[in-house]
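One structure is given here, and the rest of the page talks about it.
Every protein chain of the complex appears in place save one, which is left out.
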Amino acid sequence: MKQFISVNDVKDVKKLIDKAIKLKKNTFKKKKICKTIGLVFFNPSLRTRLSSQKAAFNIGCNTWILNIDSYSWKIETSDGSVMNYTQEHIKEAIGVMSLYCDILAVRTFPGLLDREYDYEEILLKKIIKYSKVPVVNLESATLHPLQSLADLITIEEFKKKKKIKIVLSWAPHIKALPQSVPNSFIEWVKKIKDIKLYITNPYGYNLNSYFTNGIKLIHNQNEAFKNADFIYAKNWSSYDNYGKILCKDLSWTITKKKMKLTNEAKFMHCLPVRRNLVVEDSVLDDKNSIVLNQAENRIVATQTVFLEILENI
Amino acid sequence: MKQFISVNDVKDVKKLIDKAIKLKKNTFKKKKICKTIGLVFFNPSLRTRLSSQKAAFNIGCNTWILNIDSYSWKIETSDGSVMNYTQEHIKEAIGVMSLYCDILAVRTFPGLLDREYDYEEILLKKIIKYSKVPVVNLESATLHPLQSLADLITIEEFKKKKKIKIVLSWAPHIKALPQSVPNSFIEWVKKIKDIKLYITNPYGYNLNSYFTNGIKLIHNQNEAFKNADFIYAKNWSSYDNYGKILCKDLSWTITKKKMKLTNEAKFMHCLPVRRNLVVEDSVLDDKNSIVLNQAENRIVATQTVFLEILENI
Partner (left out) sequence: MKQFISVNDVKDVKKLIDKAIKLKKNTFKKKKICKTIGLVFFNPSLRTRLSSQKAAFNIGCNTWILNIDSYSWKIETSDGSVMNYTQEHIKEAIGVMSLYCDILAVRTFPGLLDREYDYEEILLKKIIKYSKVPVVNLESATLHPLQSLADLITIEEFKKKKKIKIVLSWAPHIKALPQSVPNSFIEWVKKIKDIKLYITNPYGYNLNSYFTNGIKLIHNQNEAFKNADFIYAKNWSSYDNYGKILCKDLSWTITKKKMKLTNEAKFMHCLPVRRNLVVEDSVLDDKNSIVLNQAENRIVATQTVFLEILENI
């Protein structure tokens, strides 16, 4: 693997998942690699920050972390401008950072203001352009591939039969959230033969058709839940009316009652989750909730990707 | 050892101190353990942050650090609420963090507003409840056991005779400080046979009787200092009039003159210390000041506790 930006960097998704599951069983048996992973956060993070460090430690790598925040300095991303108000151009900033590590793993969030800018992944593309080492996407403006890999590993571990039905369900939230988690989830699930994916969301919340193309969309959430083996709940802001909150309808909250419509479905969410807004306590605290398993699998997902890249250097 | 929350988690305090002193002499001779220690700070820290890292490094462990601060996100600690204003529930936050390490070491300060809430150690108890791995207390609302262990190691190193007199003396300060250091110090000293402990503080500053029960309290500081072998100075806010500053009387500042009343006592303080408020320069800069030795012993105290727990996993 030469980089890890989206599912398109993976030759065989099924093989990658199998490799991860194998690795998970033998966490401490692999050789020490002694490389340095640079972790750059343009935006806050808990799971990604900590699981990336743990993943690096597990394969004998070091990490450094850089928060591009108030303690840091203002980065110029446009070309040709006179830098009267910014302190360092992204060309030098990323160029230098990448010289100080063997993999550059970066988080860059969307502004949710300009859809073209976000979906063009302008910032991420510049980072890839200026980096001297392979780049790993720790969630970008529109994609979160490490989360999807962890999700698929978790589904593989918990599925009870070969062919399964998964429902990706929108859920209410009070803030405008990115579309990266659902986008990537759809993109990755499409690579797995025996998963039948359905999406359910209110009118106005259809995701980018580049991703949803070919996936069945049902606006009636109860209808969609029937016979599901996995429910993946997630809020996202509107794609059509870009970055806007059009609906806070709590009838979309995932409840115990709705879960009863399913085939004793496992409940999934990428976390952090707002309880009793996105999902009721009773669902999250039920034995069928596998949200912590997803979080735990972030380690092995990241570890597998780091290894795939380092083996290729 | 299954966790390290208070002295009650230690089977034999004397043996633990002996183990630490032995370990200190052979810092670099022990085997590499290769585990990960998660360090979570709900409040700022210097000594604890750095000594915990050094302790982990000394036994071949990795660390990650998480500051629950402005760069992070708002944690919900109450149950059942609709999370309109908080971003992640402590159940998920601690659950996930604990999956990313082998020991979860946490600092949580008191609010000093609600005595029952603080003394019930509500936050720490939730952390213990939701953690999947052993928890180490890096100072909680009412306890600071790692400081006490370091203090006892230091006393063991500096005492000149078998039976000694120690005076825990209140000292003035301009801010309302927690009671955790004196509480734990009393609790730990009680476990050591040959120490005679006295407390001296102004009226209104008596500590929680759960801790001070059986310890001689003398309101006259000069009287208390007589023949002391160790003076442990520390400010704390009022327990009775909870969290309040009732007195800023500088006649309680530890001076050279007062130290002359003692049996050439060693001077102790857990640091940070405000000079010429808590204690005069002349005392802190004297050869009998062992405050840096206490700070140094934070490393071996923490190292010993990590080892005790990891050997038990």
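Quick notes on this one:
Per-chain residue numbering starts at 1, and chain names A and B are given in the order in which the chains are listed.
The criterion applied here is as follows: a residue touches a chain if its C-beta (ideal position, glycine included) is under 8 Å from a C-beta of that chain, and two chains touch if they have at least 3 such contacts.
On a predicted model such as this, the values are computed, not experimentally measured, just so you know.
Contact with the undisplayed chain is limited, among B:Ser6, B:Gln53, B:Ser131 or B:Gln221, to B:Gln53.
Among A:Leu66, A:Cys247 or A:Leu310, only A:Leu66 touches the chain left out of the display.
For the chain missing from the display, the contacting residue among A:Ile5, A:Ala20, A:Cys101 or A:Ala141 is A:Cys101, taking the whole complex into account.
Touch with the hidden chain on the side of subunit A covers residues 34, 36, 38, 62, 64, 66, 71-73, 76, 79-84, 86-89, 92-93, 95-97, 99-101.
Subunit B residues in contact with the hidden partner, per the touch definition given at the top, are 28, 44, 46-47, 49-51, 53-54, 57, 67, 69, 174, 271-277, 281, 284, 291-292, 295-296, 299.
Everything that follows uses one rule, which is that only the chains that are shown with their structure count from here on.
Between the Cα centres of subunit A and subunit B there is a gap of 40 Å.
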